[in-house]
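The other protein chains are all here in position, but one chain of the complex has been omitted.
Each chain carries a letter (A and B) given by its place in the written order, and its residues are counted from 1.
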Amino acid sequence: MNEILLELESIPWGLIAPLVIIQLILLVVALVDCFRHNNTNGPQWVWVLVIVFGGIIGPIVYFIFGRRND
Amino acid sequence: MSLIITEQLTKTFNGTSAVDGLNLSIKEGICTALLGPNGAGKTTTLNMLTGLMNPTSGTITFDQRYRGDRRQFIGYLPQYPKFYGWMTGEEYVVYAGQLGGLSKIDATKKTEELLSLVGLDDSKKKRIAGYSGGMKQRLGIAQALVHSPKLIILDEPVSALDPIGRRDVLELMRKLKEKTSILFSTHVLHDAEEICDDIFIVKDGKVVIEGDLVELQRKYQKPTIYLETEESIEYWSHSIKNMDWLRHMQGTKNKLTITVNDIDVAREALLSNETLRKLKITNFEIAKTTLEDLFMEVTAG
Partner (left out) sequence: MNQWIILFNKEMKEAIRNFKWIWIPLVFILLGIIQPVTSYFLPDILKNFGGFPEGSMLEFPLPTGPQVLAETIGQFGQIGVLVIVLAFMGIVAGERNSGTNIMVLVKPVSYVAYIVSKWLHMSLLAISSFSIGFLLASYYTFQLIESVPISYVIKGAVVYSIWLLFVTTLVLFFSVLFKSNAGVAALTLGITIIISLMSSITPDLLRWSPGMIASHSHSIFQSGEAGEYFWLSISCTIVLIILMIILSIINFKNKETVTHTT
C-alpha cells in the first residue's frame, strides 16, 4: 500500500495534467461544434456518443468524418 | 456594338449536342433573353460564355474594347448558386468584390449598397447556411454585380422564386438595365417580354427565333379566331385542315383556336359553313396571337 502511494507521489503530475486538459478542450470544442451546426453526417446523437465515449480519438473522428462541409 | 459574339458555338456531351452551332450576338446597353424549354441548352451556353466550360467547337469573341481576361467584365449568377455556408452574406459579397479587383474599402462600400438594393440588409450578418432559397438568389445577384461588370449573366434568376420574389427581382433587373447590359435565361416568355429588348428562342441547342422583341411581336402577330360551340367541334375541324387560309389549329372538344393568313377570307369561309353553324356557335372571336402562342408552337413540336 505504502509502496503504491510512494509511486503515485513520484509521478510528475504537473507533466501529465496538460494531456488531460488538451483532451478536455478537444471534447468541448467538438461538442460545441456538433450542437451549434446540426449538420452532421448521420444522426447527431451518435456523434455526441462518439465524442464523449470515444476517448482521445472520439473528437478527432468527429472532426474528420462527422462535420458536413458547408 | 456587340459585347459578345458567338459563332457556331457547339458543346457535345458523349456524342449528343447540348448546344449546336449557336450564333449569338449580345448587344451592349440592353437586356437580352435566352428563352427555351428545359434542356434547350441555356445553362450550357451561359457556362461557355463565362468560360466555365470549354466549347467543343465554335468561337466566342468579346468586345475588342475590353481587353484581357473577359471574366473581369462579366458578373455571373448560376442557376443553382452554391455559397460558402460558413461565411455571412456580407463577407461573401466583400470576398467576391475583392476577387473582382476592388480594394477592401471599396468592396465593403459596394457590398453595403448592393445588399440594401437586393433587400438583404437585415440578414447580412447571418451565416449563408441559414439563408432561404430566395435569399441566396438575391445574394447571388449582389455578388454578380459587386465588381461593376459590363455584362451580367443571370441563369434563370426568377425560376426558383415565389411570385413576390419574382416581381422584386424583375423590378431589380429593370433598374439594373439602366447601368449594365444583362443577359438572362428563362423558360417563361412572360418574364422575357417584361424586361428584355432582344430575345433568342432556343430549342435543342439551336436558335429558332431571334431578334428585337417588339419587332418579333409585330412580325409574328397573326390574326386568330377563337371558336366555341355547344356540340363537339372535333370532328368538323378535320374538314378545314387543308384550307389555304389556315396556318395552325389547336383545340379541345368544344373550343378551337385557329391561326389564319387572311382574316377576311377565313371569316367568310367559317361563317358561311353550314356544318359549323349546326354545331351551335356560342363564341366567335377575332384576335391576334401573342408571342406565347408562337413560343408554344416552336418549342412543342
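One rule holds in what follows: a contact is a pair of C-beta atoms (placed from the backbone, for glycine too) under 8 Å apart; a residue touches a chain by one contact, two chains touch by 3 or more.
Predicted, not measured: the structure shown is a model, and the values here were computed from it.
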item: Residue of B:44, B:123 or B:137 in touch with the missing chain, whole complex considered; value: B:44
item: Chain B residues that touch the omitted chain in the full complex; value: 18, 43-44, 47, 50-54, 69, 71-72, 74, 76, 78-84, 86-87, 95-96, 98-101, 140, 143, 147
item: In chain A, positions touching the absent partner; value: 7, 12, 15-16, 18-19, 22-23, 25-26, 29-30, 33, 56, 59-60, 63-64, 67, 69
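Here is the rule we use: only the chains that are shown with their structure count from here on.
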item: Where chain A and chain B are represented by their mean Cα positions, the distance between them in whole Å; value: 55
